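Shown here: the complex without one of its protein chains, the others still in place.
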Amino acid sequence: MAEVVHMIDSEVFLAFSTYATIVILKMMLLSLLTTSCQLRRKVSVDHEDTVFVKSEDDQRKAVRAGPDVERVRRWHQNDLENIVSFVLIGLLYALTGPDLHVALLHFRVFLCSQIVHTVAYMTSLPPPTRTLAFSVGIVCTLSMVYRVLCTAFYL
Amino acid sequence: MAEVVHMIDSEVFLAFSTYATIVILKMMLLSLLTTSCQLRRKVSVDHEDTVFVKSEDDQRKAVRAGPDVERVRRWHQNDLENIVSFVLIGLLYALTGPDLHVALLHFRVFLCSQIVHTVAYMTSLPPPTRTLAFSVGIVCTLSMVYRVLCTAFYL
Partner (left out) sequence: MAEVVHMIDSEVFLAFSTYATIVILKMMLLSLLTTSCQLRRKVSVDHEDTVFVKSEDDQRKAVRAGPDVERVRRWHQNDLENIVSFVLIGLLYALTGPDLHVALLHFRVFLCSQIVHTVAYMTSLPPPTRTLAFSVGIVCTLSMVYRVLCTAFYL
């Protein structure tokens, strides 16, 4: 963390802001998707939400969450971990003053892996695709972790 | 924040620190609430936690999570997403150097929406309240996203 900050107005930080905002935005859209998915399927899991569901049969259906909802929820959790790790590590990484091109490479690869991961989930692409996209994202974050620990290690 | 950080002692950043701390604090209190809720109901889901539960009947009860626990857990997950998005976006937003009054407006509206959301969940207010509070929070964060992307767009 040598000639440090200065920095926050550096181009690396601008790039970080942009990419971080985009992935967080994606995460928020997923949150809305989960909710809309629950509403469309009439699957709702809180008692105050079942007030409007009239027939008893509908209410019984409403109690157990459909597999679709479970699916989206799991996906969301996965996403949350990935994106939060990326943004927090990315922030520290941007402050170590890396080369702009290397930093952009990291951010772009991560964003691509996120997009592929999302598409793979939504369209149910065959198994290796999603896992591969997930792994690329992890490797990308790990590479930033390596850089941060190399520049700033103070235990 | 005595001899510290220039910039970061701008009033906007001070305000951000305060509001971010409050919402994170709320999230942590929820975490404790979940745990205490589990203990009170004798619902515990890990094997090492059921050591003290003597009778077989109690143990059977202990295995399946009660609806209350599920409720709190879902709420918590919702909260986590909302608050993490707010804090991370808010950090970038505070660094774009917005007008103090506009920034305060964003932070205050978000805090209010969080409080209403929490109260709506705890007292089971009728449906539109919670969804409305949730939406206000989302819109508030999206407005900050817009500002960040306008000031710093470097793809």
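Order as written gives the chain letters A and B; numbering starts at 1 within each chain.
Keep in mind that, in the parts below, a contact is a pair of C-beta atoms (placed from the backbone, for glycine too) under 8 Å apart; a residue touches a chain by one contact, two chains touch by 3 or more.
If you're wondering where the values come from, they're calculated on a predicted model, not measured in any experiment.
Participant: Who touches the missing chain here, B:Leu25, B:Val119, B:Val139 or B:Leu155?
Facilitator: Going through B:Leu25, B:Val119, B:Val139 or B:Leu155 one by one, B:Leu25 is the residue touching the chain not shown.
Participant: Considering the whole complex, not just the chains shown, which residues of chain A touch the missing one?
Facilitator: 1-2, 4-9, 13-14, 70-71, 74, 77-78, 80-82, 84-85, 88-89, 91-92, 95, 124-127, 130, 138, 141-142, 145, 148-149, 152-155
Participant: Which parts of chain B are in contact with the chain that was left out?
Facilitator: Touch set of chain B with respect to the missing chain: 1-8, 11, 14-15, 17-21, 24-25, 27-28, 31-32, 45-49, 51-52, 73, 76-77, 80, 84, 87, 91, 95-97, 151-152.
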